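So the structure is just underneath, and the comments pick up after that.
Apart from one protein chain that is not included, each protein chain of the complex appears where it belongs.
Chain naming follows the written order as A, B and C, and within any one chain the residues start at number 1.
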Amino acid sequence: MAIIERPTPTAAITLRAPVTPAQSMGIVRRPVTSTGWKSWVFTVDHKKIGIMYGVFAMFFFIVGGVEALLIRLQLATPDGKVLSADLYNQMFTMHATTMIFLFAMPMAAAFANYFLPLQLGARDVAFPRLNALGLWLLVAGGLILNASWFLGGAADGGWFMYSPNSGPVFSPSNGVDFWTLGVQIAGFGSLIGSINLIVTILNMRAPGMTLMKMPVFCWMILVVQFLLVFSLPVITVALVLLTFQRSFGATFFDVAQGADPLLWQHLFWIFGHPEVYVLILPAFGIITEVLPTFSRKPLFGYPFVVFSGASIGLVGFGVWSHHMFATGLGPISVAAFSIATMAIAIPTGVKIFNWTLTMWGGKIWYSTAMKFSIGLIVLFTIGGLSGVTHAVAPSDTQQTDTYYIVAHFHYVLFGGMVFGLFSGFYYWWPKVFGKMLNEKLGGWNFWLMVIGMNMTFGPMHILGLQGQPRRMYVWTEARAGEGLFNFGFWNKIASLGSLILTIGILFFLINIVYTARKGKIAPLDPWDARTLEWITTSPPKEHNFDRIPVVHHLDDFFHRKYQEDATTGELVQIATGEQLVRAEEANADAHIHLPSPSYWPIAIAVGVGTLGFGVVYGVPIMIVGVLMILGSSFGFVLEPSVAQDIDYDPPASGGQDTKELAPLG
Amino acid sequence: MITTGSKYCFGIAGLGSLGALIYMILINPSDVGVLALLGIAIAMSIVGGVTQFTGDFDADTVSDAITVSASAPANSMWPLLLALGGVLLLVGMTTNPIIFLLGIVVIVAAGIEWALQSWAERASEDSAFNRFVRERALTSLELPLLAGGAVAVIAIAFSRIMLAVSPENGAIIFIVVATAVLAVGFLIAVKTNLKKTSITAVCVLGAVALLVSGGIAGQSGNREQLVSAAAEEHYSHKDCEETASKYFDKNSEKTVSMKSGILATIRVKDGKLSAQLIGLDAPVATVTVARSNQATILFRNLDDEEHRLVANLGVKKVGETGVVEKIVDCTQMTGKNQTQALLLKINKPSASSGPYTFTVPGLEGQEIALVVP
Amino acid sequence: MSHEGTLPVSKQNMTIFGGVKSQGRLNRKKTAVMAFGVLFMAGCARDAPQDTWQPKGENASNINTLQWIVFPLAGVVGVAVFALIGFVLWRYRDKGQAIPHQSHGNPAVEITLTIIPALILSVVGVFTFRGIFQLAQTNDTQMVINVTGQQWWWEYDYPAQVVNGVEISQPIITAGQLVIPTDTKVLLRETSRDVIHSYWIPALNGKKDAVPGRINLLRLQAYKPGIYAGQCTEFCGLSHANMRMEAVALEPADFATWVANQQRNAQQPAQASLAQEGEGVFLNQCIRCHQVNGLKKADGTAAIAAPDENVYSGAAPNLTHLMSRNTFAGAAFDLVTSDCRKNIWTASPEQFGAAYLEGVSPKCLNQTNLRRWLRNAPEMKPMYADPTKLASSDGKYRGMPNLNLSESDIDKLVAYLSTLK
Partner (left out) sequence: MAMWLFLGSECLLFGGLISTYMLYRGRITQGPRPSQIFDIPFTSVSSFVLLMSSLTMVLAVTSTQRRDYERSKLWLTVTALLGATFVGGQVYEFTAFYNEGLGFTTNLFSSSFYTLTGFHGVHVTVGVIMLMALRGIISKNRDTGDRAEVVELIGLYWHFVDIVWIIIFTLVYLIPA
């Protein structure tokens, strides 16, 4: 019921009845004055929601990482005994699911939520309560997904969950049920979030910020949200069909009735391939902010980068069948999808050239954030080139479902996405927490991750070409080849590499703890940055900007600091970032309306979670869930976005929703 | 100190658990009724706990407020409903579980409404504010539930009527009802000076008519045709004879949507039967189907007469008497230039009760061997 | 050590991908050392049986040609891009220079850099297009074999046909090892009885999924006699890792011998031998699922297995000629001792046929593996064979359960099984 919510909080709603002061509403009051944990759980502030997304994602990054370590431990030696076949299958299924749905997407959502309004010069997102709803639905989905570990075993059909192997006969535990429901709920959360972010970008930019003056990060997020809006319903269909098959006896994937197992694959990959770009484009966006900042130069070919991002998104919908070259599609469709897949390499190549040329002629500052960004360019290029080798469909029939593919997409997703996200961590940490992450620890973090990553996934190229298939809980000496450099050697290197990678990531966690305790207080503009999020304090105030900035240029913040000298043409600094922030504070707006916290988003999410459990455990629980959803969503709709006077205890006589700002000298 | 409000809630909780206990002993320990009663008990104890905790029902302050309150408590229909619910509950216990459930729903709804209303009436001395508080607390539940209930009642009553009458009359009734709704709407919209009471009367009349006829229709059961269809299972068996059968061949398919994974295509052309296998160009006399394997055979009729393809899959013994019955599977009647698919999964090898063959009734003496190794 | 002329170079190329490129930027100075390392590796790496760069048949060679176009091309592009990045990183490091001119790009450069990759890719695209249609060709097929996947083994059935003048008069059913004549274009009709599997013999062709309800075509052709390893590559449940296969190519004459043998029924074991007692055990236990052609029940009627009543897929390997194959249980375990295995795998093309057709001789029989399997199959290869957990699959097993055979029964069975030549 997004529809009834108003995009902008308007002035206080007048009450029909006169309110007698000194009366509160008891438990039906809104949580306006909450403190402590309540101020997080009921919040609608995009920054707090962003941080919660981040914490949630980081937690699942560690969970997924532990799963990956167990997998590598199992495969370090032939006929590994660490995990049973059953447990191994659950492990690789949940590793992928966790990393994609519970780490990568939420982490991108964290960055988008936190920085999108800041970069756009907005006070909040378009629908703050929907934003909270998206978060809590994701949490509900994550809990349901992982609850399966304790309720009879997790899903064991691979994250691709191909039918009929995911059907009730072949995967009898409840794991797949929890998986389908968890992904559906998390997906619904993402759908809500993406609608919200699209409206935010299109409607809430600061005055003067045309679309072509918008930071590239916002552009990439916009493309990603469109991808989500149009791909999530397709996976929802697939998941609904599977749920109906498993829970209500439908026949969708019952081959004995004439069903076609490829239906699932088509539906899944129509979602699954755009999903790849959903994962990578936010990271592209992040490094497109970092590279110009640390090269002290604007992005090379801004329109080309923007349009290549958009065309990646568009073409991304037309290449799904390249995941299915071996399924017997027929030569004509194989050829068509093969060519389309090659075509998508072109805009990707454009991006790599533009990043490189942005640094060309610059003045490069090798901060940790910059190192991670450069790491992304290099590692992603490797992943991209190996991708081209299996866009060639016949060659792909040798490589698909081998470790070569595992290597390829880990170079793309780990080398690409994770490095981009880490770049974002180092770049924006001072903005979010007001303290600088330690650069020395950051160096260790970066180099160990680079070495570990290449040691883990580099050898997998060779393993794949030597013929080791994926998803095998053991590999055997009989197929390992002879000599020193056989399966055994490369598998050992990969497992060793995963340990180094782990240590590298541990350095990041250490860095967080160190920074929290002893970290240096961040200056207001530590990187001599270029975009609007730096024109406010670090961490930003609840209302983001003291005064809504008026934008004249791409990289407006930079242009407020530097100007070309009229005669020499050289850049001259006319103001520091610090001065600009103080100037904003001095000219602060007097009245700022902020949306009020609400119980309903989390209440709806609890209802949806209950409904999910009901699908597995029986109709009575489902009914309870539906009632909870109905009640709380109507509560959600009927609640004004800004709290009324009587919501305060004691009731305010008007104006408490308005933050009065005392101008600073 | 236990406040008045929570006393009330705890009391209901106690009664609920007592009821559940009695129900469990007397009727059926695993019945849904027990669950429902226990649910009430738990819910009320939670509500009681909350009220106790928040102190909203604090008797000391509230009683003062009531004495000075300018507005007397509004008329309330909740006690009446509560009583009605109790009656339904009792009637349902002995007769029909649906009535029993209805009783529980009514009691829960009335109880919650009553409790919250009385709470809201004491919230302050300002009746407008009190009404506001009540609405804030309850509309988000009332609105969707009432609306949902209305949809359910209309849909169920209406569908009962449709099920009871013949399809032709059903369509007419459908038109009439829809037109009536529209007409009344337009009438009211155009005639602005209509009295409110008459509008209400029309609406009530319509509602009553719908409910009563729905109830009668529900009692009288489904129309004859549907009853016999359910009893005789018209479509559940295949008739593989030479002539068309009444149900199995009614409006038979003209094309197939399966284009991939066809093991063999069997054709009838100029009265001759021929088969072609995937991957081979020349026609074959034998089709080999692996055991327990899903195989799709296409049947294409190029002749003027209607034909069907029959797969003869040996015999099986029925019961202990040793009566032998043929196992057959077949397509529907297939007209000229039409195609149908036959999905086969044969579990027993042809050596066990074979030989297996494909035949077309009407084309005697021709067959294609079906080998299941 | 490989004898294929192309191999060392291909290894070198692969290693460039895995090693140098990824780390080249990280440590320029070590590049030379790494390059040396690559050559060293290329010399040392021995062939893995499933190596995708060692084609042994026409289809795989076609694919290999394409790989040889796209991999070096990707390598060259990669090196060029990294050289550019390396140069930029070194040249424009912060040396205290002034803040650079805020240039926003150069459309001419942009367009050039878009067109160059497009051109390169369109060249690759043309070759790809040709390759796809080349591989999809089936109209000159000389032999057809039905291949059926199920959890977790492959069944091959050879319909009645005439191949190179050799007549297969009644269908042959075998499992685990696919036997084909050399220089013959063999068409596999793949399907599955339960979930999706994928058939892959890297030396002969790329992979093709076996999808239940569908029939997918895959062409194989082998230049020389030999044994070619493969593995199921579509995740198919618990024992996916243990679902292997081997393609055996025989000279046409040897193939005729093999066909003649396969069409014979099993021989009755000698009277009063241990093997005859084993036949009794087999009739008591194994016949529930496993067919042995020609086996008769005590009353003289033919014994017909009913796997459809006991196993969800409705099939179990036909054991009539078990000892003509040298692996069992989905080609996951050797039926021959490791020495004998080595002899077959390393036999020269001329001697291979004779070595393979000899089958499993008593001295070669791998008693350890076979006995372990008979003692408790699911312990050796994970399968859904717990009798208490079969509710979801209509009470049927998926794989072979533990039959709780006594040691003496196992002795008898081994004696009987080794007569199934």
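Keep this in mind: contacts are C-beta pairs under 8 Å (C-beta built on N, C-alpha and C of every residue); 3 or more make two chains touch, one makes a residue touch a chain.
Bear in mind the structure is a predicted one, so any value in this text is a computation, not a measurement.
Student: Quick one: jot down which shown chains the absent chain touches.
Tutor: Output: missing chain touches A, B.
Student: Out of A:199, A:441 or A:588, which touches the unshown chain?
Tutor: A:199
Student: In the complete assembly, which of B:154, B:244, B:284 or B:327 touches the absent chain?
Tutor: B:154
Student: Out of A:96, A:240, A:496 or A:583, which is the one that touches the chain we can't see?
Tutor: The missing chain is touched by A:240.
Student: Just name the one of B:175, B:204 or B:318 that touches the chain not displayed here.
Tutor: Going through B:175, B:204 or B:318 one by one, B:175 is the residue touching the chain not shown.
Student: Could you tell me which of A:109, A:191 or A:493 touches the chain that is not displayed?
Tutor: A:191
Student: What chain B residues would touch the chain not displayed?
Tutor: Per the touch rule, chain B residues meeting the hidden chain are 135, 139, 142-144, 146-148, 150-151, 154-159, 162-163, 167-168, 170-171, 174-175, 177-178, 181-182, 184-185, 188-189, 222, 226-227, 229-230, 233-236, 247, 250-258, 341, 343.
Student: Give me the chain A residues in contact with the hidden chain, please.
Tutor: On the side of chain A, residues 1-7, 10, 13, 16, 126-127, 191, 195-196, 198-199, 202-203, 229-234, 236-238, 240-241, 244, 248-252, 254, 256-260, 263, 267, 634, 637-641 touch the unshown chain.
In this text, only the chains that are shown with their structure count from here on.
Student: Quick check: more C-beta contact pairs at A-B or at A-C?
Tutor: Of A-B and A-C, more C-beta pairs in contact link A-C.
Student: Do you know which chain A residues sit against two or more other chains?
Tutor: 255, 258, 260, 328
Student: Would you give the residues of chain C that are in contact with at least 2 other chains, written as numbers and ranges?
Tutor: Residue numbers touching two or more other chains: 211-214, 216-217.
Student: In their shared complex, at which residues does chain A touch chain C?
Tutor: Going through chain A, the ones touching chain C are 84-86, 89, 156-158, 160, 162, 164-165, 168-172, 255, 258-262, 295-302, 304, 326-328, 330-331, 334-335, 338-339, 342-343, 345-346, 349-350, 352-354, 356-357, 359-366, 374, 377-379, 381-382, 385-386, 388-389, 391-402, 407, 411, 447, 450-451, 454, 458-462, 464-475, 478-487, 554, 562, 564, 569-571.
Student: Flag every residue of chain A that touches chain B in the complex, lowest number first.
Tutor: On the chain A side, the touching residues are 15-20, 23, 25-28, 255-256, 258, 260, 328, 620, 627, 630-635, 637-638, 646.
Student: List the residues on chain B that touch chain A in their complex, please.
Tutor: 32, 35, 50, 54, 56, 123-126, 128-129, 131-133, 136-137, 139-141, 143-145, 148, 258, 260, 294, 296, 341, 343, 345
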